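All protein chains but one are shown in place.
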Amino acid sequence: MTDWGHYLSHMRANAPLIQNITNYVAMNVMANALLASGASPAMLHAEEEAGEFAALASALTINIGTLSTDWVRGMIVAAESANENDTPWVLDPVAAGATAFRRETSSALLALKPSVIRGNASEILAVCGEMTKGKGADSADSVTEAEAGARALAASTGGIVAVTGPQDLITDGTRAYRVDNGHAMMPLVTALGCTLNGVIASFIVGKPHLEATTAAIAYYGLAGQLAAETTSAPGSFATAFIDALYTITPDQLSDAARIQES
Amino acid sequence: MTDWGHYLSHMRANAPLIQNITNYVAMNVMANALLASGASPAMLHAEEEAGEFAALASALTINIGTLSTDWVRGMIVAAESANENDTPWVLDPVAAGATAFRRETSSALLALKPSVIRGNASEILAVCGEMTKGKGADSADSVTEAEAGARALAASTGGIVAVTGPQDLITDGTRAYRVDNGHAMMPLVTALGCTLNGVIASFIVGKPHLEATTAAIAYYGLAGQLAAETTSAPGSFATAFIDALYTITPDQLSDAARIQES
Partner (left out) sequence: MTDWGHYLSHMRANAPLIQNITNYVAMNVMANALLASGASPAMLHAEEEAGEFAALASALTINIGTLSTDWVRGMIVAAESANENDTPWVLDPVAAGATAFRRETSSALLALKPSVIRGNASEILAVCGEMTKGKGADSADSVTEAEAGARALAASTGGIVAVTGPQDLITDGTRAYRVDNGHAMMPLVTALGCTLNGVIASFIVGKPHLEATTAAIAYYGLAGQLAAETTSAPGSFATAFIDALYTITPDQLSDAARIQES
């Protein structure tokens, strides 16, 4: 049986340096979540240095939330540098189907074959080129509806695809895990999806990507469950969530992970 | 007698998609406040997509806090798209009088006739072209001093003008409401004024703008009052404020709104 807690202890022992090119909404909470989890965050995005820094980082995340043309240039050079250095990287195609600019940017980044793609069901379906009901960053499609697309997408990129929602699905195109950790309060705190990308990036350094991504998502969901035990509104929940990322032990994760291979 | 709580229940029933082109300081708290209130926030600003997205959104907000030339281009196309689609939009002319760049940008946006203009007294006076004592985003003028300017501004744009402060004034140029909800701790948390724009935007969708803006401001002030009942310093107040936006019921708002027509 998989020891899911081991992925957390491995990450903390290595305190990986995670470079994040993410949106303005997520930056602060993402840095705090990485510090609380045990990783070392760095936010650098400019074309002038994003590739040079990606060669130093343990892993990279790219998120297209608050997009602009100059940032896209930084994203491309960072992803190319990550690929040249065998550095794993995570793509979050936020609201990928909403505008032409997002569709084009997502395509350009997908062509660089991210190690992990994480999105909600609508975003994953948009990235697959299927019709979708999603408008903004909220999802109008269910994880189950996105499963076939997720498997096909993973098969085509050769990486992992994670569809997050009430139940999460993580697949490499052949095998898949489902995670039932998490809490309904999580979507009421902004940028918690974006922030998860960083935690996934920190877990996959030096570990099999399918299982490490699954462990990261279970750890993150467990933090949501624990935060909901002591709070009942989103402001105090957000604070308790960061606290839980800090206090969860590997043993606690091993005991509480609700993961099934499917 | 107006049922002010109805504006809150109407907003929550519709969960409107609110596009926000706002400053870097406000982004995270604004998204969290909208989620806690019951709306769906989206932050997109680039010229390449801001207009396309505004055609999908239920309402739009524009805030000139951390201004730059490329963002101004996105603001203009978004406001134009909102006007073409009969989508209401809210303008916040932050520190409008402080620099030439702000005066020019405010003028360009005012010419597009925002549905609602919200600012403190100094900002509203600056926008009216009157001499003002304000320096940064803090106000050195009183709401009363700004009343004549606010009424004239509303008459000239054909929209609503809201002057926020210890007492708030909301006018369409002819009629006006005064709101006495709120708490002195609110200006000690950054970006709460900017964040209010999003809440106003969510309330005015499908409702008369003068009353809906008034209801939004009373709801927001009530959240400040409730937060101050359990906290006495700005860090914990900010958390309790988000919690209160989430927990306030329409009935509670109807009971506690301190609104007078004047």
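Which chain is which? They are A and B, in the order written, and residues in each are numbered from 1.
Here is the rule we go by: a contact is a pair of C-beta atoms (placed from the backbone, for glycine too) under 8 Å apart; a residue touches a chain by one contact, two chains touch by 3 or more.
Since the structure is predicted, the reported quantities are computational estimates derived from the model, not experimental observations.
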| item | value |
| --- | --- |
| Touch with the omitted chain, as defined above, among A:E52, A:E84 or A:D255 | A:E52 |
| Hidden-chain contact residue, picked from the options B:Q167, B:T190 or B:T247 | B:T190 |
| Residues in chain B touching the chain absent from view | 23-26, 28-29, 65-69, 95, 98-102, 135-138, 187-191, 233-236, 238-239 |
| Chain A residues touching the omitted chain (full complex) | 17, 24, 27-28, 31-32, 35-36, 40-46, 48-49, 52-53, 56, 70, 238-244, 246-247 |
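What we mean here is this: only the chains that are shown with their structure count from here on.
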| item | value |
| --- | --- |
| Cα-centroid distance, chain A relative to chain B, in whole angstrom | 32 |
